[in-house]
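One protein chain omitted, others in place.
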Amino acid sequence: MAAPSAPFRPKLGAAASLALVLPVAALVLVNLLPLVWGVLTSIKPESAIFAIPPQFFGFEPTAAHYERVFASGFGQSFSISIAYSIFAVMLALTLAFPAAYAFDRFDFPFRQGLFLLVVASIPLSLGAAALLIPNYVYFVHLGLVNTPIVLPLIYAAHQLPMVIWVMKGTMEGIPRELDEAAIVDGASRFGILRHVMLPLARPAFGAAGTLAFVGAWNEFVAGSVMIDAPWLRPIQPLIYSFIGFFGREWGPLSAAATLAIVPILLIFALLGRLVVSGLTKGSVKG
Amino acid sequence: MRTAKASSYAYIAPAFALLGLVLFAPVLYGGWFSLQNIRYGAPTGYAGFRNFERLLDDPDLADILLRTFVHTGASVVITIAISLALAVWINRLSPRFGYVVQIVVIVPWIISTVVAALLFRWVFLNDIGLAAWLARSIGINNFQPLTSPAGAMALLVAVSVWKRIGYAVIILLAGLKGIPDDYAEAACIDGASGWQIFRRITLPLLKTPLLLVAIVLTLSNINTVETPLVTTGGGPGDATRVLAISVYERAFVNFDLGGATALALLMFAGNILLVVAYVRLSKWKA
Partner (left out) sequence: MKRHWTVKFALLAGLAAAVLGAGATEASAQTIRMWTFLNPAGNAPREKALAEIISAFEKANPGAKVAVEPQVWDQMTPKFLAATQQGTAPDVMWVITDLLGDTIKSGSLADLNKLFVDKWPAGQKKDNAGAYWDLCSVDGRQYCMFQSRNYIGLYYRPDLFKEAGIDAAKLTTWPAFIEAAKKLTVKDANGAVTRYGFGQAWSESQPDPQIVIPYILAKQGNLFDEKGHARFATPAGIEGLTLQTEMVTKHEVTPKLVTGWTVDDLYEQFSAGRVAMITGASVRVSTLQARMGKDKVGFMLFPGVDGKPNSPGVMAGWAVGVSSKSKNIDLAGKFVEFMGGPEADKIWVGVGGQTPGLASTAGTMPAFFADPANAYLAVAGKGASTAGWLAPIAFSVDGYRQLLNKAAQDVVVNGMTPKAALERAEREFQRRNNR
């Protein structure tokens, strides 16, 4: 692919710049203050957490909350959630890729209707807590409750509509001439998928994969209901166990939540640029 | 032109198999469940539409729908307006600085919903939080944002917007990156103002990502119970009792599983109609 050209940026006037500074400062404050506060809370001793005036410095930092979090099985939940999320992302990408290709390149009866069905399943994938019991019973019937594959399957299905949308969008931007040229060269459809589309759709894989990872990582309801065994328990129920029957315990709660955003920040640090370029192609078409 | 191909179904079948297994079949099962008489968490016999009829007994139903409309409508419009402005601004920044701003913007979105809402509430709304402490130190003593009905709804909207701006910015930014710079350059040379370029060129080209953002924001605002439950708990009085809270109460306060399932299914149906309406109204083609 060609290197991106320098973006076109009209000059801003001084007044406009100033008008920008305030909202941006407000945004930084509103977005980062709770995060900073949460991280600070995670290293504060109990007695300092609710001190008035609020304490930014001047307390004795403690690792006690982190110790508590790890004693509660955080390490296992963290690794298994990484595994769930990666599995779910791979499954969603693998299934979405040919589907998106067919929706973009082929014509077949009910194509529009079926694509609308994919889009319409977005609300189903938001997961309603109210359907928790019927859902639980359904997955018991399938024999999937409390197995290692139940959550990856559910998460992959939750993310699938979004992934198909993003991938199809990207393929719209890949010229059809490439397919035709490959066919002339004697490539099979699978060959085209493998050797033409796969490399070119790489940004879409990165982008959709990242968004799907965040979705799977932060899912709570299914993770708490479909799993009983401690070693299979994903990370969100573990975090919420610190908002327990005996009250919310800000120390371990903020410590667990702080640790839980690290993988997401890493993914963004590694794939952040991909997210933007990956979605790019798909979103242009008006 | 798309290639007509009957074997297309083989490409989309795996994706639909997973969607069917995990998303569609449980809804059918939920449909059966909602027609049952539910006693002590288990179906005990066919009940016809009694669970649905009972929903209509709720004298507050119309008010709940109106509040849901206000909350969702305001949240979606404000989120899109702010995230569009942010995305346009970030798009003009140097890649490095833009990347930093992007990370700042997504912070609320990547933190688990409940923890994020709790932190926001503690830091900005609670009277033992930072904002209240700052207000007091400059002589504002009546810092009681959650005690008036209108104030509580406004704050619920604020939290909903804050939580989801990151997601919207990422998708819109991706759309913007895909618009070739020469369009705007050409228009600029023709003497078009910045606003005209945005209105006539940028906005129409953003249709697909805007539609995705609008759909996802609408649905997640309607269906997410965590944000209102944590921020206001539905109060004061009934000021912020939205549909999601109503479903949650049926399921987990009154343990009326039949009614909760029925209401959740009706919400799904409404959600799907909304998606179809969005797609139709925007004249978007798959």
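Chains: A and B, in written order; residue numbering restarts at 1 for each.
The criterion applied here is as follows: contacts are C-beta pairs under 8 Å (C-beta built on N, C-alpha and C of every residue); 3 or more make two chains touch, one makes a residue touch a chain.
Because the structure is predicted, anything quoted here is derived from the model rather than measured.
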| item | value |
| --- | --- |
| Sole residue of A:R68, A:R111 or A:R176 that reaches the chain not shown, by the stated touch rule | A:R68 |
| Among A:R111, A:R176 or A:R202, the residue in touch with the chain that has been omitted | A:R202 |
| Selected from A:V140, A:A181 or A:V262 as touching the chain missing from the view | A:V140 |
| Missing-chain contacts mapped onto chain A | 46-47, 49-52, 67-68, 71-73, 76, 79-80, 82-84, 86-87, 90, 132-133, 136-137, 140-141, 145-146, 148-149, 198-199, 202, 224-225, 228-233, 237, 240-241, 243-249 |
| Contact footprint on chain B, counting only the chain that is left out | 39-42, 54, 57-58, 126-128, 136, 139, 141, 144, 146-149, 152, 229-230, 232-239, 249, 251-257 |
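Operating definition for what follows: only the chains that are shown with their structure count from here on.
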| item | value |
| --- | --- |
| Separation of chain A from chain B, taking each centre as the mean of its C-alpha atoms, in whole Å | 16 |
| Chain B residues within the chain A interface of the complex | 1-6, 8-9, 11-12, 14-16, 18-19, 21-27, 29-30, 33, 41, 86, 89, 91-92, 95, 99, 101-116, 118-120, 122-124, 128-130, 133, 137, 162, 170-171, 173-175, 177-179, 181-182, 184-185, 188, 194, 204-209, 212, 215-216, 219-220, 223-225, 247-248, 250-252, 257, 260-261, 263-264, 267-268, 271-272, 275-276, 279, 286 |
| For the chain A and chain B complex, residues of the former touching the latter | 5, 7-10, 20, 24, 27-28, 30-35, 37-38, 50, 52-54, 91, 95-96, 98-99, 101-108, 111-112, 114-116, 118-126, 128-135, 137-139, 142, 153-154, 156-158, 160-162, 164-165, 168-169, 173, 207, 211, 214, 218, 220, 236, 239-240, 243, 248, 253-254, 257, 260-261, 264-265, 268, 272-273, 275-286 |
